[in-house]
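Missing here: one protein chain of the complex. Every other protein chain is in place.
Naming follows writing order (A, B and C), and every chain is counted from residue 1.
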Amino acid sequence: MAEAKKKVRKPPEKLFNTADIQASRSAKLIKPDVLAKMVGRAKNPVLVTGGKLLEDEKLVEYAVKLYENGVAIIATGASSRPLIERGVEPQACVFTLHHVTQFLLDESWSGFKGEPYDLVLFLGFEPYYLSRMLSALKHFSKLTTVSIDAFYQPHARFSFPNTLDLHHEILEEFVTALGGGSVGKKED
Amino acid sequence: MAEAKKKVRKPPEKLFNTADIQASRSAKLIKPDVLAKMVGRAKNPVLVTGGKLLEDEKLVEYAVKLYENGVAIIATGASSRPLIERGVEPQACVFTLHHVTQFLLDESWSGFKGEPYDLVLFLGFEPYYLSRMLSALKHFSKLTTVSIDAFYQPHARFSFPNTLDLHHEILEEFVTALGGGSVGKKED
Amino acid sequence: MDLELREGIFVLDEMRNVSIKIGRIIDEEEEKEKEWEPLGPTPKPHILDLRHWDRRLLERYEPIYAPMQDFCNLCTMGPCELSQNKEGACGIDLKTQKARLVTLACLIGASSHTAHARHLVHYLIEKFGHDYPIDLGGDINVEAPNIRLVFGIKPKKLGDLEKVLDYVEQDLVRILHTTHTGQEEDHLDYESKAMHVGMLDHVAMEVADIAQVVAFNYPLGDPNAPLIDIGFGVLETEKPVILVIGHNILPARNIDDYLREHGLEDEVEIAGLCCTAIDTTRYDPKAKIVGTLSYELRAIRSGIPDVVVTDEQCIRADTLRECSKLGIPVIASSEAAARGLPDRTHENPDVIVNDLVSGRAKGVLIRDPDKVGEIAVRVAMEIRKKKGKKPPFMSEEELKTEIDRCTGCMNCVFACPHNLRIDKAMSAAKDGDFSVFKTVEDSCIACGRCEQVCPRDIRIVDVIMKASYDSLVRKTGKMRAGRGPIQDTEIRNVGQPIVMGTIPGIIAPIGCPNYPKARNEIVEIIEEFLKRKFIVVSSGCHAMDLGMYRDEDGKSLYEKYPGAFDAGCLTNVGSCVANSHISGAAIKVANIFAMRPLRANYAEIADYILNRVGAVGLAWGPYSQKAASIATGFNRLGVPAVVGPHAAKYRRAFIGKVWKKEDWWVYDIKSKQRMYVEPCPDALLVVAETKEEAIVQLARLCIRPADTYMGRQIKLTHYIELSKKYLGCLPDDWHLYVRTEADLPLKMKDELLKILEEEHGWKIDWSKKKILEGPIRPYDSGFNPTILEEVFEKYAR
Partner (left out) sequence: MDLELREGIFVLDEMRNVSIKIGRIIDEEEEKEKEWEPLGPTPKPHILDLRHWDRRLLERYEPIYAPMQDFCNLCTMGPCELSQNKEGACGIDLKTQKARLVTLACLIGASSHTAHARHLVHYLIEKFGHDYPIDLGGDINVEAPNIRLVFGIKPKKLGDLEKVLDYVEQDLVRILHTTHTGQEEDHLDYESKAMHVGMLDHVAMEVADIAQVVAFNYPLGDPNAPLIDIGFGVLETEKPVILVIGHNILPARNIDDYLREHGLEDEVEIAGLCCTAIDTTRYDPKAKIVGTLSYELRAIRSGIPDVVVTDEQCIRADTLRECSKLGIPVIASSEAAARGLPDRTHENPDVIVNDLVSGRAKGVLIRDPDKVGEIAVRVAMEIRKKKGKKPPFMSEEELKTEIDRCTGCMNCVFACPHNLRIDKAMSAAKDGDFSVFKTVEDSCIACGRCEQVCPRDIRIVDVIMKASYDSLVRKTGKMRAGRGPIQDTEIRNVGQPIVMGTIPGIIAPIGCPNYPKARNEIVEIIEEFLKRKFIVVSSGCHAMDLGMYRDEDGKSLYEKYPGAFDAGCLTNVGSCVANSHISGAAIKVANIFAMRPLRANYAEIADYILNRVGAVGLAWGPYSQKAASIATGFNRLGVPAVVGPHAAKYRRAFIGKVWKKEDWWVYDIKSKQRMYVEPCPDALLVVAETKEEAIVQLARLCIRPADTYMGRQIKLTHYIELSKKYLGCLPDDWHLYVRTEADLPLKMKDELLKILEEEHGWKIDWSKKKILEGPIRPYDSGFNPTILEEVFEKYAR
C-alpha cells in the first residue's frame, strides 16, 4: 500500500467546490482507525449509500464489508441494487437521500427499524448533493454525520480528507480497522 | 512585555465577524518583525490611517513612529487631525478610505505624490468597513495589502492576528523592529 | 346595446347637446359570468387568499432546507451568521432566511416569464390590435385554464391579457416587498408566498404562450406538429449562419421573415439555442435547433456562427467576450441584456452593417426586434463572403500544444461543477488515449469554470470538445415542434383513465440541461414510461434533449412515439412558457372530465389534482430561477416533481414523512369522515440521484388516494416492477398503498399476500385470498377525498 501511495498523486487540500462554504463549523478530518473506534462505540451506527455504487464496484465491496462488520445500511434507491445482489439486507432500499435526510432531521423518528441512529456514515454520493444534505443535518439536527466519500465534505461533523484516487485505500484501512472491533448495538 | 501578555486574555482565533467570509484567499498571518522586513524591502510603502485614531491616542503614537521611520501616511479625513497635530505631514488628509481604495484600484494612479504604492498598511479602521475595502483590493487589484489592526482581516494579503487588548503590544514590536531598518524609497 | 370604451377622453361629434345618462355600469366579470360559469371564491387572489391551502400542503409536505450558506448578508446590519438556526440582527432565523431566498428565486423566475409575456403582448397588440381574438381552434375551448382558474376570466382578445399581467405584476411586486428585511418570521409564510409566485408564474407563462400561438400561427394543439432538425450537426456550415440565443422569439422571427421576404431562406442558416430555438421552429419548421444552454459556449467556440443574436434569459454572460475573441459580431436585442453595447436602434442599417462586418464594432444593441432581421442577415452574408470557409476550430497541433501544457495541478477538477477528472483525461491524452476525454465530454456542460482557474490558461473547454468534435458535429436528431395546448377532446379521452388510475400517470420532463450524466439518460428514463403507456408531456430543454438521441435504427423518441396527449405518447408543448399547458392539462382534467368548476376556484382544483391526477414532473437538470418557480407553481397545484441532484441547491424541497401516520389524512366526502390514508404522493419536490432512482420515484409518485382498485393495481404493478428492475428489490413502502387484495398486481398476488402476512402481520383469508386486517383504510369505490374543509362542506352537504 505504501507503494500504491507513491504512484498516486496526492489530491490537493481544498473543497470539492471552492465556493461551497460556510461561516460556521467545518468538518473535522478523521482518520480511518479513529472512525473505526467511533463506530465501535456508537449505539446504532448506520451507513447511507449513494449512486456512485453503481459506477464503482469497489465501493459496493467496502459497503458490504462494513455491513458484514455489523454496520446497518440504508441503501438509497440510487444504490440498492448492487448491495442487494451481494446479499445485503438494507434497512431501506427505495428512499432517496433526500427522504432519508428529511427523516433524520426529525427527532421523533425512530429509524427504519425502530431505533434512532446516533452515527450516520455516508458513502458514494455526488459531492454537491451530499454537501447540501450534510448542511441540512448540520444546521437543523444534532446527529453526528461522517463522510467517508472521496471528497472532503465540509458540512459533515467528521470527514475523510480529499482522497480521490486514494479513496479505496482509505476505505480499506477503515474496514480493516473496523474488522477488529465489534460493531453493532451496545449496552447503554 | 511578557508579563503584560500574562495579564491580558488571549483573544480567540476567529473572524471579527464569523459571517465575513470568502471562498478564496484568506490573509496570511504576519508577525511584526517579518512585516518590518517587508516594509523595509518595499519601494513605496504607505500607511493608511482611520477613525480609531480619534479614540485611541496610542494608535496615533504608533502611526507617528512609523512615519518617523520613513513610512508615508495617507491620513483619511477620519484621522488626519491628531496626526497633523503631532507634526505628521500626510500625503493626503481629506479623502476617505473609500476614496483611497477607489484610487488604489486604478493601476494608472500614481499615488498622491507622483509615485505608485506597492505595499499598503491599514491602521485604525472599523473592521467591517476595512474588510470591504480590503475585499475590493483583493479582487480587483494586485496590491499587497496589510492590516495592522486589532482584528484579523481576512481579505488583506497579510494581517496581524486578532490582538484586541494586545494590539498596542504588537504595534510596539512592529515599530521597534522597523526602527532598525531603513524605510523609504529604495533603488530599483 | 354593448358599448365598450377604453379609458380616455372621448369627443362625441355632433352630440354637443345630447345629455347622456349612464345607467348601471355592469362589471365585466358580472357580464362574462353569464356566459360560462359563476365566479369562484378566489378571483385574482392576493398573497394570503390561498394561504389556507398552502398551509395544508406544508403541514404534510414539510419543507426541508439545505442551506448553501449559513449567513445572511442582505442588509448592512449583517453579515449575520445563522448557523444552527441562529437568529440574525433582524431576528430572522436560518430556516426563514432560506425560505426568503427561495421566495426571491421564484420571484426572479416568475418575473422573467412575466416580462417576456408583457413584451410579447405589448408588441402583438401594437401589431395586431387590442381586439385580436384569442382563438385556439375548435378543439380548445378551455383556452386558458390557468387564467380562468386564477384570474377568473375567459380571455377573448389580446387586450384581455393586459389586465391579467397587471394583476400578476402587482402581486409579484407585493411579494418582492415581503423579502425586505424585517418581514415574515415564519418560514411557512415565505413558502406560501413562494407558492403564490409559482402560481402566478403559470398564469404569466400561459399569457405569453397563447399570445404567441394565436398571433404567430404556431401549431394549435396539433399532435402531428412537424418534426424539426436538432443537434450540432444540423448546421450547414457552407452557408452563412445566424445563431439566435435566448427565450424571446421576436428578433428571430424578424430574421426569419426577412429571409423569406428576400428569398434567402435557402441561402442563410438560422439556428437557435434554448427556447428561442424552440419557438422559432414553431413559427417556421425549417428553422433549426442547435441545442440547450450547455451548447452555447460550444456553439460559439466552434467558430461556426457568422453572427450571434441574443435576446434574453439563459444567455451566457460572457457571450460578447467569447464572440469577440473569434471576431463574431453580436447583436443584442433585449432591454434585459444590453451587454454593454451601444444603442444603435435608430441608426442607418448600412452604417451598422458596415461597422459590424469591418470589426469596428464588436456588437450593437438594437432595441427594436423589427430592425434586427435586416442587419443580422446582411452581416451574416457579408462576413461569410469576407471570411470564406470556416477553418476548423482547433487543429490537431493546437490540441497537442494545449494538452502538453497541463501540469496536472487539478485546479480544474475542483472548479468543475461535477468534479470531472480533467487531469486524468489530460494525462491519458498525452499518451494518445482520448477515451477519458470522451467520458468527460459526456458529462461536461461546457460552463468554462475550469478555464477560469487554469494557471496555464489552457483552452480546456476546447480540448474537451475537440476530443469528441467529429461525433459532435455529426450529431443530429428530430424533435416534434411545440404543439402548444392540449386539446379538450384529448382531455375528455384520457380524463377518466387518469383519474381512475388506468392510465398509470402523466410524466412531464421539463427543465434545464445541467444534469451531469450523459444526455441520453433523459431518453432512457422517458422511454421506460412510454413503453409502459404513461402519458409523457415535455417542454423546454428536456423536450430538446429527448430529440437529440437516436436509437440503433436512427430514430428519435419523437419518431417512435406519437405526439398526442395519450397513453404511450410523447407530446412536446413548446418552450419554457408552454409549461403552462402542462399545468393547464391537469386543470382541464378536473374541469372537463370531472366537471369541477374552474373559474377562480384554485384551491378546489389543486386539491382535486393532488388527490386524483397522477401527474409528476421530472426536472432532471434544473438550474434556473425559472425552473424553481415553475416547480413551485406545479407543487401548489398538487403536482409533485422529481428533480436531479443539482436541484438540492435550490435549498428547499417538500418531503412528507411516510412513517408519520397522523400526517396522512383526508376528508372523505362520501363517508363524511376524516380518515387516514396511504401516504401518496409522499413528496412534492424530491431529488433523485441516478436515473434508476428517478424512474422508481416517478412511478411511486403517480399513486393517488383516489385511485380505483384497477388503477392502483396498475400503478403498483409498475412501481413494483420498476423497483425490482432498477433497485433489485420490492420497495419498502409498497404495502402502505394496499387497501384491498384487488389493489395487488395480479401476477404477484400470492407472493405479496404472503409478505403482508409474514412481514407486516396482516390477516389474510387464504381461502378467498382476501385481506381481513392490515391496510391503513379499507377500499371504497365511492371514496371521494379532499383535504380542504370548504370542499368537504360544499360536497358533503
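A few remarks follow.
One rule holds for everything that comes next: a contact is a pair of C-beta atoms (placed from the backbone, for glycine too) under 8 Å apart; a residue touches a chain by one contact, two chains touch by 3 or more.
For clarity, every value in this text was computed on a predicted model and none was experimentally measured.
Note that the absent chain touches A, B, C when the full complex is taken as a whole.
For the chain left out of this panel, the touching residue among C:256, C:312 or C:402 is C:312.
Residue C:646 is the one among C:298, C:371, C:542 or C:646 that touches the chain missing from this view. Where subunit B meets the missing chain, the touching residues are 9, 11-12, 14-18, 20-25, 50-51, 54, 76-82, 84-85, 92-99, 101-103, 105-106, 108-109, 112, 125-129, 132-133, 135-136, 138-140, 151.
Summarising the interface, subunit A meets the missing chain with residues 17-21. The chain not displayed touches subunit C at residues 1-16, 18, 20-28, 31, 46-48, 51-52, 68-69, 73-81, 86-93, 96, 104-105, 107-109, 111-112, 114-116, 118, 165-166, 168-170, 172-174, 176-186, 188-189, 293, 297, 312-322, 335-340, 343, 365, 367, 415, 417, 445, 447-449, 452-453, 514, 622-626, 646-650.
Keep in mind that, in the parts below, only the chains that are shown with their structure count from here on.
Taking each chain's centre as the average of its CA atoms, subunit A and subunit B sit 46 Å apart. Separating the centre of subunit A from that of subunit C, both taken as means of CA atoms, is a distance of 34 Å. The centroid of the Cα atoms in subunit B and the matching centroid in subunit C are 52 Å apart.
Residues of subunit A in contact with at least two other chains: 18, 21-24. Among all residues of subunit C, those that touch two or more other chains are 71, 79, 81.
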